[in-house]
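The structure is given below, and queries will be raised subsequently.
Missing here is one protein chain; the remaining ones are kept as they sit in the complex.
Which chain is which? They are A, B and C, in the order written, and residues in each are numbered from 1.
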Amino acid sequence: MTRRIRFGLIGTGRIGQVHFRTLTASPDTELTWIADAFPDAARELAESVGAKVSADPFRLIGSGEVDAVVIASPTSTHLELIEEAIDRGVAVLCEKPIDLDIDRVDGLRDKAAASQVPVALGFNRRMDPAFSEVRSRVEAGEIGTLEGISIVSRDPAPPPEAYLGVSGGIFRDMTIHDLDMARFFVDDIVEVSASGSCLFDENARRLGDFDSAVVTLVSRAGVLISITNSRHSATGHDQRLEAFGSAGTLNVLNASTSLVTASTASSVESRATYQEFFLERYSEAYRLEIEEFVKLLRGEPSRCATYEDGRAALLLANAAQLSAESGRRIAVDLGRG
Amino acid sequence: MTRRIRFGLIGTGRIGQVHFRTLTASPDTELTWIADAFPDAARELAESVGAKVSADPFRLIGSGEVDAVVIASPTSTHLELIEEAIDRGVAVLCEKPIDLDIDRVDGLRDKAAASQVPVALGFNRRMDPAFSEVRSRVEAGEIGTLEGISIVSRDPAPPPEAYLGVSGGIFRDMTIHDLDMARFFVDDIVEVSASGSCLFDENARRLGDFDSAVVTLVSRAGVLISITNSRHSATGHDQRLEAFGSAGTLNVLNASTSLVTASTASSVESRATYQEFFLERYSEAYRLEIEEFVKLLRGEPSRCATYEDGRAALLLANAAQLSAESGRRIAVDLGRG
Amino acid sequence: MTRRIRFGLIGTGRIGQVHFRTLTASPDTELTWIADAFPDAARELAESVGAKVSADPFRLIGSGEVDAVVIASPTSTHLELIEEAIDRGVAVLCEKPIDLDIDRVDGLRDKAAASQVPVALGFNRRMDPAFSEVRSRVEAGEIGTLEGISIVSRDPAPPPEAYLGVSGGIFRDMTIHDLDMARFFVDDIVEVSASGSCLFDENARRLGDFDSAVVTLVSRAGVLISITNSRHSATGHDQRLEAFGSAGTLNVLNASTSLVTASTASSVESRATYQEFFLERYSEAYRLEIEEFVKLLRGEPSRCATYEDGRAALLLANAAQLSAESGRRIAVDLGRG
Partner (left out) sequence: MTRRIRFGLIGTGRIGQVHFRTLTASPDTELTWIADAFPDAARELAESVGAKVSADPFRLIGSGEVDAVVIASPTSTHLELIEEAIDRGVAVLCEKPIDLDIDRVDGLRDKAAASQVPVALGFNRRMDPAFSEVRSRVEAGEIGTLEGISIVSRDPAPPPEAYLGVSGGIFRDMTIHDLDMARFFVDDIVEVSASGSCLFDENARRLGDFDSAVVTLVSRAGVLISITNSRHSATGHDQRLEAFGSAGTLNVLNASTSLVTASTASSVESRATYQEFFLERYSEAYRLEIEEFVKLLRGEPSRCATYEDGRAALLLANAAQLSAESGRRIAVDLGRG
């Protein structure tokens, strides 16, 4: 039997706790270290599974007791933690985005590419059973030539102001998931257009951010990709995708919360709404993400997003921001040349 | 080009008017005579299309100016009109039921069978595009061996007391359509069980009738058929059918009245209800019924129900009534020997 | 009883024939004249209803025997026919577009505005029961503040090359319907962005046209409108609309062609596809369009699109064309000032 991979977890916030549950439940993984700037919070988690705990993530990386780290700490800490892990030969699964500054991301790009240490990015939606089923069926030619992708992605409610202030704006914080999803289907995007509005979120308005956006991407072959975003959605987390091809269309619909339908004198309705938030909608994707990361570490084929994918998504997000501000369509070059 | 077939229409009530519209719109038919006990009502219809009118249906049948009659007059008149038409060599499409008395129906059975004159029964649901699609797909083997049929059939609201009093009861008046639909799929039914309740309709209670019923039919091969009836349905005319087979299931769902869906914080709903009543739900079936009857008259293959089908449906309805009253499963023999 | 309105029909092509059927079936209208450049084709239609026929539409307009004309002749003839009708005091329902040249459209703008003669544009989708239900419910506040509109509009197959060559390009020929639909919900559009591709239609490629397009519109209040177009669709005429608001979402789904669903070992499926083409999908809308036009002529409230609506849609189409070519977001001013 294959040895369990020893993991360190950096950050025990909302997403960190999701990874905690997966890492302690999977037969492939063993959680040996937890680091969090607030170690008291982390201590209870650590004790329940016999892991060591520290306020210092560098101590975790340098412990010699972790084969891999999951980085779920604030975005501003990601780059130096990734670099440290590469230097120490510790594999990395880092939550998106790598960083909000493309220059800093580019600064580590060559080292990440040259290193033998696996570095994966947490674009978990690639792992979602529905999205990955659609991609497999597109690749199998089921809908002929792919001609368009439409993504609707709406959060249930805007984030708090404190989060918004360090988020990098809607394109780098929220749309970036959809930009990566677009690249999951069509990786050679060459043009970006975007329009944004601030319609309902006073915090976004104060920060000069948008709460609503539409982004159009065009691939080298002319595939047209449309992304529709909103920071709120009355019915819950609205996550849909349509792949349109010459021979048909594949749709991912929202996951409903109930199997019950009511028919009355005035309507046929379901009290069901969409699954409330990403932790619920994508719980299986988070679980599969660790599974795919383990495959990567074992040298097996893996669907994990790479450092290069993380850079490309940020570059597209930057182009969307520039387009929304300037009113120009932005040409992008994602390739290494 | 084929000559138009000359039709007489007997009865200009609700269903008579549906046939009027089809007979005057079809390029295959010409409406030359209309008969109604209240000729004033019929006169306006007749004049608008240049047809002759009479209070006496026998005059119509004997006019020498009709090739075929559609009988949409009260049930009690059906048998003698069918017989007169047979005697005069005029083809017949008669609304169901032939009669409420099986002995009277049997009395004309041999003559109808021996005659060259086409006699068709108005079991229009056989013509419905959805039901006939399911039957074709069952016959094509798409769901393997047929093992069960489930029919849900609920009217929007109970009929008026006057109608109910001469209707022959729920099984002979309403269930008879579903019994014929059952035979449309499985014609060798050998057992009938039924239970009825009177839950909401005071008129039905006064008359000793049921307003709700469940009927189980078993075919010679053991196919199990379940019929669920109610004289009312808040959401509109509820007409569903499921064909269950060894390799899959085919379902006819209700026709919705709208393409619009609303998603809100509490539900995903459609204000759509089912199509209100049979004239609306089965409008295409009524149109196709005349089309199929024309085929019958031209000697082409036709899906029209026959006199024998009308007799079988009544026999099953009688068995259902007896079963509901006696609490016994009733053996039936529908064959000619 | 109100007198029937006497109609002349100019053009008996595909859409002309649809109007022919409505005008001859409605109790409110009487078809007295038909004009077509190929009068032999028109003669049979005319004779079947006792209408006069001519190759010359001006003779029809000047006959003194029509209260209103429906113009369904080629686009290049629209403007002079509208002007002649205005001059003769004959009401006009003209198929879209008014003309492909905005300067020519502007040339008649003041006269059309000043005249008492009713001039309506054939944006029939406004009459569609589903789209107009959504608009009514949006206006009733059911989804709170309107924040976005998404329109998917795909034709079953590209038009023939001859048609394409005089069509004015995808934005002026096809998207124009969706641009008008956008204005049906949000009339103060101020910005237009568009991207187009030519992915499958050789004729479009040869003509420098697109066969696929994505258009983003922004209203003065920041409502974001997204239009996705393709000249083909394997599943049939793909016509969807989503209105997104602060309190919920309203969706118009495609009309299915069957009520039958099959469940097998591998799938749950419906053999149904979308209704094949616009004549089928929008048959009720075409009928209601004449009904609304009759209301307009009788001075009653009417939902008919106006000359001004026709001009606005062309102006938006021109902006989309310019944006797609230039890569710039185009500011538009649709108002009269």
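Here is the rule we go by: a contact is a pair of C-beta atoms (placed from the backbone, for glycine too) under 8 Å apart; a residue touches a chain by one contact, two chains touch by 3 or more.
It should be emphasised that the depicted structure is a prediction, and the values quoted were computed from it without experimental measurement.
Between the chain not shown and the residues B:S153, B:T235 or B:T261, the one that touches is B:T235.
The omitted chain makes contact with just one of the residues A:A55, A:A113 or A:A265: A:A265. Across B:A25, B:V49, B:V166 or B:L199, the residue that sits in touch with the chain not pictured is B:L199. One of A:A113, A:A221, A:L253 or A:A331 touches the chain omitted from the figure, and that residue is A:L253. Counting over the whole complex, chain B has residues 143-145, 147-148, 150, 152, 154, 191, 193, 195, 197-200, 212-214, 216, 218, 221-224, 226, 228, 230, 232-235, 238, 244-249, 327-329 touching the chain that is not drawn. Seen from chain A, the chain kept out of the figure touches residues 129-130, 133-134, 137, 142-143, 247-255, 258-265, 271. What chain C contributes to its contact with the hidden chain is residues 234-235, 256, 263-274.
Heads up, the rule we're going with is that only the chains that are shown with their structure count from here on.
When C-beta pairs in contact are tallied for every pair of chains, the largest tally goes to A-C. Put simply, the chain closest to the centre of the protein, by Cα centroids, is C. Averaging Cα coordinates per chain places chain B and chain C 41 Å apart.
Separating the CA-averaged centres of chain A and chain B is a span of 58 Å. Under the contact definition stated at the top, the residues of chain B that touch 2 or more other chains are 263-265, 271.
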